[in-house]
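Shown next, in structure tokens, is the structure this report addresses.
The complex appears here without one of its protein chains, the remainder shown in place.
On to chain A.
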Amino acid sequence: MSSTDQQPARPAPPTGLRGLVERRTSRDLAGRLFSATATGAGALILVTLAAVAVFLVVRAWPAMTTPAEELADAISWIPEGSTLLGYVGPLVFGTLLAAVLALALAVPVATGIALFISHYAPRRLASPLGYVVDLLAAIPSVIYGLWGGLWLAPRLLPAWQWLADNLGFIPLFREPASTPPRVIMTVGVVLAVMILPIITAVAREVFLQTPRLHEEAALALGATRWEMVRMAVIPFGRSGLISAAMLGLGRALGETMAVFMILSPGFTYSFELLQAGQHQTIAANIANQFAEANPLGVSALIATGLALFVITLAVNTAARWVVARRKDFSGAN
């Protein structure tokens, strides 16, 4: 620095220390630009998410503020004398019912798969087997819809008829089972297949993190393999399993095509799982009505979409919170 200070009058030479200093300032500009771009991209994510919420509210506002009678007049598929809330209610119920059914079917199987991969399968096979399960996640949902509607549904019919004949006294399975089986139970099976990979992936990671010492301690005390799993692995992975299930729930709630292509829709609060024309989910309803809806109808559909957004947001945030909380306790402490 001192050498450049001694010759202030000389025009700046492109080389030497002074040149280095000058080049550094120009690089600093580029550096600042780069870091600003990176920060901007990060901020854009927040802006986008905020925009999603704001735009949905803005677009849904006309339907939310229009009086009930006017709304029912303007939109053909909102029944006379029903409010917007009365219209959204059965949809929310159907969405939750389908997702919970899928979860009830998927969680036990996913736990089994995760345990198989983490503790039962030969070590060398573990990662290829995990990859095979991940392949299920790669298949697009519209193909599940096609498969569910054309291939699976006819094959599930005998099972549903058997359920209705033998367990028909339980209101859930009230007979007769609808033919063709475009019922919420079929949807539940297809959704279960679709959320299986995500639940398995998370559960597998959690089970693999079980402290080796816990497992060996259990085995050293004379536990069989299953007892070791029951007493060391499952208690350790319980919260992880819960958050995995909630991530799966979030996925099932937002699934559109598989439901849309299989379910025969209806708008009731009915628990009869084998009856067609009783249920509909929010997402499938939007896909069904959107193309033919008038502006107020679009607004009403966006209002239902807003409800779906809020529900999935709550479920996913809760799942992330459980995962984050678990991190603090994880490890062998």
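Methods note: a residue touches a chain if its C-beta (ideal position, glycine included) is under 8 Å from a C-beta of that chain, and two chains touch if they have at least 3 such contacts; residues count from 1.
Note that contacts and distances are computed from a predicted model.
**Student:** One chain isn't displayed here; going by UniProt, is it "Hydrogenase 2 operon protein HybA", "Phosphate transport system permease protein PstA", "Cytochrome bo(3) ubiquinol oxidase subunit 3" or "Threonine/Serine exporter ThrE domain-containing protein"?
**Tutor:** UniProt lists the chain that is not shown as "Phosphate transport system permease protein PstA".
**Student:** From the listed residues A:R174, A:H214 or A:R320, report the one that touches the chain absent from this view.
**Tutor:** That would be A:R320, which touches the missing chain.
**Student:** So one chain is hidden, and I want to know which residue out of A:P90, A:G149, A:P181 or A:P265 touches that hidden chain in the complete assembly.
**Tutor:** Looking across A:P90, A:G149, A:P181 or A:P265, the contact with the absent chain belongs to A:G149.
**Student:** Kindly state which of the options A:L84, A:L253 or A:L274 is in contact with the chain not pictured.
**Tutor:** Of the listed residues, the one touching the omitted chain is A:L253.
**Student:** Please pick, from A:W77, A:F271 or A:F309, the residue that touches the omitted chain in the full complex.
**Tutor:** Of the candidates A:W77, A:F271 or A:F309, A:F309 is in touch with the missing chain.
**Student:** What is the set of chain A residues that contact the non-displayed chain in the whole complex?
**Tutor:** Residues of chain A in contact with the hidden chain: 24, 27-28, 30-31, 33-35, 37-46, 48-49, 51-52, 55-56, 58-59, 108-109, 111-113, 115-117, 120-121, 129, 132-133, 135-136, 138-147, 149-152, 193, 196, 200, 222, 224-227, 229, 247, 250-251, 253-257, 260-261, 283, 286-287, 290-291, 295, 298, 301-302, 305, 308-309, 312-313, 315-317, 320.
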